[in-house]
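Omission of a single protein chain aside, the complex is shown with its protein chains in their original locations.
Chain nomenclature is as follows: A, B, C and D, assigned in order of appearance, with residue numbering initiated at 1 for each chain independently.
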Amino acid sequence: MTDSANMVLMVATVLFALGLVGVLTRKNVVFMLISVEVMLNAAGMAFIAAGSKWQQPDGQVMFLFILAMAAAEVSVGLALVLQIYHQHKTMDVEDLKELKD
Amino acid sequence: MNSLLAYIPALPLLGFIILSLFGRRSPKPVIAWVGAGTVCLAALITIAVGVAFMQSTPANGAYSQLLWSWFRVGALSVDINLRVDALTLVFIFIITFVGALIHIYSAFFMWHDRDMARFFASMNLFVCSMLLLVMADNLVLLYLGWEGVGLCSYLLIGFWYEVPSNSRAANKAFLITRIGDTALLIGLFLLFKELGTLNMNAIQQQAPQHFTTGSADIVLITVLLLVGGMGKSAQMPLQTWLPDAMAGPSPVSALIHAATMVTAGVYLIARMHGLFLLSPVTMAIVAIVGAVTLLVAGCSALAQTDIKRILAYSTISQIGYMFLALGVGAWSAAIFHFFTHAFFKALLFLAAGVVIEALHHEHNIFRMGGLRKRMPEVFITFLAGAAALSALPLVTAGFFSKDAILWYSWSSAGGTSVLWFMALVGAFITALYSTRLMLVVFWGEMRTPVHQQPDRGMVIPLIILAFFSITAGFIEWPHNMLHLSLFSDHVQQVLPATVMKRDLPSEWLFQAIATVITLTGVYIGYMLYYGKSGVRWQQSPPLAATRDFFFSGWKFDQLYNFLFVKPFLFLTRVNKSDVIDKLYNGIAQAGLRLNGWFSVSQNGSLRLYIVGVLAGILFIITLQLLL
Amino acid sequence: MSTLFYISSIVAIASTIMVITRYHPVHALLYLAVSFLSVGMIFLSLGAPFVAALEIIVYAGAIIVLFIFVVMMLNLGQETAQQEKEWLKPKVWVVPSALVLVLLAEMLLLLFTGSQQVMQVSQVDPRKVALSLYGEYIIAVELIGFLLMAGIVGAAHIGKHRKPSLHRFLQNGDTEKEKAMPVREQEVISNEQTVLHD
Amino acid sequence: MILVLMIGILLVGGLTCWLVAQRYPLMGRLIALIAVIIAFLLPVGWYAQYASELTVTGNNWLIDYQVNWIPAFGISFHLAMDGLSFIMILLTFLLGMLSVLCSWNEVREKTGFYFFNLLWTLAGIAGVFVAMDLFLFYFFWEVMLVPMYFLIAIWGDFNRRYAAYKFFIFTQTGGLLMLLAILALYFIHAQQNGGQFTFDYFALLNTTFDNNVTARWIMLGFLIAFVIKLPMVPLHNWLPDAHSEAPTAGSLILAGLLLKTGAYGIIRFVLTLFPEASASIAWWAMLLGVVGIVYGALLAFAQTDLKRLIAYTSVSHMGFVLLGVFAFREIALQGVVMQLLTHGVSTGALFVLAGMLKERLHTRDINQMGGLWTAMPHMGALAMVFVMASLGLPFLGNFIAEFLILMGAFEVSPVLTIIASAGLVLSALYSLRIMQKVFQGQLQTVSEPPKDLSAREWIIMASLTATIIFLGLYPQPVLDTVQGFVAQLARSNL
Partner (left out) sequence: MTNLQLLALLPFMVLATAAVVVILLIAFKQSHTVIQVTGFFMMCAVVLAMWFVRDTLPREVPPLLVVDGLAALFTGLIIFSVLVVGLLSYIYFEEREENPKEYYILLFLATLGAAVLTISRHFISFFIGLELLSVSLYALIAYLRNRNNAIEAGVKYLMLAALTSAFLLFGMALIYMETGSMEFTAIGNAITKSGTSVLFLMGIGLIVVAIGFKLALVPFHLWAADVYQGAPAPVTAFIATVSKIGVFAVFVRFAQAIHLHENALAVTVLTVIAIACMIAGNVLALMQQNIKRLLAYSSIAHFGYLLVAFLSGDAGVGAGVFYLLAYSITLLSAFGIITLLSTRRKDADELSGYRGLFWRNPLMAAIFTVALLSLAGIPLTAGFPAKFFILTVGVQQHMWLLAVVLVLTSVIGLYYYLRIISTLFASPPLSPAKEKSLHPLFYAATYTSLVVLMFLLAWLGIFPGFIIDNVQEFLVIR
């Protein structure tokens, strides 16, 4: 049972949950982005595990795409972070509350 | 003759249409001629029809004319069909003849009123409706006339609508009679349900086969009809509207609230006698209602100070006599009393109208007085009327009709000593208040100056009516005096003869007692009210209290006010803005409240939004765990 | 193999916990690098050496550098750490963390109830990956090129700033990012052309 | 085809009004009037031409026109007219013409759009009365709402927006429930007939329900929509607001026509499609009808706002309709049809009067009126006619209606009928109050007294008066026209 896919999956789940905790608890946009990266990484890990389980390359291919997507996302995200910092002089998402009911 | 029937109601209707469409722009003589002329013409036709009827009674005892089919639905078929039989003839004669006199009188009486056209239009419409009421061959058409007269009564009571109390009185009259009308309507439904027809002849014929005597259905039907009659005829306990109805012009009081409309209840019961005979209970109720009413109203008349109110209570009381007669089965006596009463009460009202007019609209009899010298024609005609009202023996029409009722209230199969005694007390009271009225108004010193003398045109109808008040009774004599029974012979073509008790005491005895009582009443009235003594004796507290009690009409108004009006007004005031609306507004409020709560989630905080996502996934996973 | 997996798992989890609890951004990023490295080790243990390498090159190499670049550019240092310290009160994190914990517990519970078959870990060599990447998934590769193009154009546009004093830095920032992926974009366009010509 | 033409003329006329009025503001009303008159003359002329043939054949359905609309769902554009529809159509266009006349001077701004809405409402109502495809029926049912909403919301009184919302939301709630019910019926029918999907009324008539509960739920879906429109207590709350805030023509159409669509729907659809189910709730429906009669009357009496007062009288009068419909007796059903006509005319007339008063006095509060008979004897007399009509005086049509309803209902439930008859007394109470407060008493206005009726107003009121008196004295033509449908209905529901 040591090497069962479930074990990997569990680690991935834990990492995923940790990322989620990060997103939820941090107020700094940069930290939130970091946490999201952790989550994406965990998802990628799950794919690798699944790919290994079925001995297919698809899991790894997917991981590659996740990688690319994470990069694109982070680039846009960081550009936004720059704008926020320039406009608000803060990184706190709680300060971004002008759009509300 | 059949084809003439339609003209009788149609002429006044024509008058109404002309006056209501063009009345406002017509000169007064035209109005007067149209208004009075149509009714006079109707009266002439009526007399022609009557003569023809007398000469050769038609085969089935009635003329009839089918105008058009009103509505036919399924089993229900209602036609506009006029029918004149002996009973109807009496009524249409009174309506058109007395009506014509009153119209002539009104032409002068209302000359100076700016709404003369409206007055005559309403009066004509009234005559038309009243004619339809009595000429109807089915109950729906009768109901049409029944409501129509109610409408005209309403319009005319509130004729001087600028005074709020007048329109209130009109409303009251309409509403209280409406209660009766509704009962009548329900009676119609019940009748139709039972018999499948509303044709009065058919009802009379089928009823004995269909109903067993005294069965619940027939009692219910007759009681409902009775309530309808009580409303229109101002019988206890629906009598309170009539005194207030005196707010209308005097001719109105004379025609509608004395001679014709208020006797519609009498007509209805007489017309439906076939049903009533099947229900002894109802007959007893009719008699009791009549007896009680005549006493209550008589007492009230004693205490009134307004001349027209005295006459109004007197009317109630006299109609009580008619009901009493109907209740004991003295059908022709009741109709006879209606016949004589129409003359003398119309006369009294018209005369009162002249007096009131002459004294600058003074209604209080204690501010009148001494008019005997000033207005001799009025005095004499009024005296004739009052005498007839108090039924002075032999010389007045009232005596003949009332005596018959007194006699039958004991002697008929339905009569009892109690009823007789009540009627007797009523006769005493009648004599008393008639005397009081005469003495206070026409004797004594003059308290208000007479500022105008009546027109000739007003006096002539008075004289004619006075003549009939004296002589109308001579066509029907008590059996023990003279064997002359023209009236009852005529009426009994339709109405059954009165069933008598056996072993009765001599009728003379009763006539003697009645005469004594009447004269005693006159005498006591003379003692009390001649000169200035009239006021002093009333000052003692118990008497004053009684007087006030009577004056207020036995506090019926206050009672109804407390029982019905106040609660009703309270109910409507409380619920003015519709409680149910609160429910919907509550729902709307709840929606807005919910919106407020939901809106909190949209506070712009990204972290909350993430929590939302988390909540969603938690929900899904938890559900998965549970399922 | 399993030992490697367990050790690196523990390291990954531990370093990830550090990532989300650090106040100083740079510290967090360093722990993130550790986390990525250990995840790379896990990949290795699962028989995926190619992605393990990519994990380290791209994630630990490129993406974290990007972060660090922004952190440095905005000068997020001790001050930010101080702020983070103020923000991260238990009041703030207890409830969300508890919720996530519940979620985690549920997910793990479900995972345990799932099938427990043993997995034969076997090497999936880069060749296989490459073949399928440029074989059946070639359209996906092209599309991912477009994705990156979107990322670049977007970042370029948003990153621009109109204030002249900051203009120079921003220009640099854009070029840096463009530099981070120049190869891929070329690749995309060429692929597009090949497809069109085939 | 004539029916399509009739509706089409209104729709096109409405658009023309709108477009023309952009340039010539006063032309709109003329075009509107012409359009309605043509629409009125079409069926009347047609009837005059073919009436004799129709009575011979004994076919209830005078016209039947059907083309495919959305065949995929079995939806067709199916219009048909029988006696009942014909009568309702006549009423629609009679009141339609009067409503255009009413608005002649009242609406001074945005006339084009106003008449557009007016004509489209009329078109929707006319459509409702002739649509024989349930989808089409629902379609028209909604089409009449939106323009009506605009009429209230734009040209209404002070509180118009609230009233308009309330009107729309109430009726739409019912409408959507009806849509659900229609769909349920549609599928049940298709299931029984081997997947033959159709919304056609005549086809759906053959639907049988093996399950009483289902039938009752579906029936309730229809019924709720209709009783909201009717309106039945306690779903009546939109009515006082809508009626009192709407412009005169709006009130006229609301009271005269829109309420009738509810009653029409019950008669045409609820009773025929669900005979058993409607019989099973008949007593409750009658009870609610009676509650409506009494409750509406009580509230009417309490009001001081004239239009609101009249609005509550509608609640009361429509209670009679509910009572009569669910008695399932021919007499009562004939009475209901009469009531629809006469109430449309009489209450419409009262609203027109209220509108005229408001135009002159700028208030609807009856406490601020009084003694107007002196200033306006003609209006007073006409008001008297309609007040009397409202309290059910014989001579006038309402009496026939209420008499027949009560007589029919009496056979079924004497107790309820007796309570309903008490409504007659109450109706006298509130009706007379109108006269007393508005026309009797001392003239209150300080400035110059208001003018009596103008010629245009005379035409409106005279035609209404003539109608109501004609209906009161000679209702037989109406009764004969609907006889076929009603008799069949009463037979099948007994």
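Note that a contact is a pair of C-beta atoms (placed from the backbone, for glycine too) under 8 Å apart; a residue touches a chain by one contact, two chains touch by 3 or more.
Just so you know, these numbers come straight off a predicted model, no measurement behind them.
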{"item": "Which displayed chains the hidden chain touches across the whole complex", "value": "A, B, C, D"}
{"item": "Hidden-chain contact residue, picked from the options D:32, D:62, D:81 or D:143", "value": "D:143"}
{"item": "On subunit D, residues whose C-beta touches the chain left out of the figure", "value": "68-73, 75, 110, 113, 135, 138-139, 142-143, 145-146, 149-150, 153-154, 161, 164-165, 168-169, 172-173, 176-177, 179-180, 183-184, 186-187"}
{"item": "Footprint left on subunit A by the chain that the document does not show", "value": "5, 9, 12, 16, 19-20, 23, 29, 32-33, 36, 39-40, 42-44, 46-47, 49-51, 53-54, 56, 58-59, 61-62, 65-66, 69, 72-73, 76-77, 80-81, 83-84, 87-88, 93, 96, 98-101"}
{"item": "Positions on subunit B where the hidden chain makes contact", "value": "591-592, 594-596, 598-599, 601-602, 604, 606, 608-610, 612-613, 615-617, 619-621, 623-624, 627"}
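Criterion: only the chains that are shown with their structure count from here on.
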{"item": "Whole-Å gap between the CA centroids of subunit B and subunit C", "value": "102"}
{"item": "Computed distance of Cα centres, subunit D from subunit A, in Å", "value": "64"}
{"item": "Intercentroid distance (Cα basis), subunit C paired with subunit A, Å", "value": "7"}
{"item": "Residue list for subunit A, restricted to those that touch at least two other chains", "value": "20, 24, 27"}
{"item": "Sites on subunit B at which at least two other chains make contact", "value": "607, 611, 614"}
{"item": "Subunit A residues within the subunit B interface of the complex", "value": "20, 23-24, 27, 93-94, 96-101"}
{"item": "Of subunit A, residues touching subunit C in the complex", "value": "1-11, 13-15, 17-22, 24-28, 30-31, 33-35, 37-38, 41, 44-45, 48-49, 51-53, 55-61, 63-65, 67-76, 78-83, 85-86, 91-92"}
{"item": "Residues on subunit B engaged by subunit A in the complex (per definition of touch)", "value": "599-600, 602-607, 610-611, 614"}
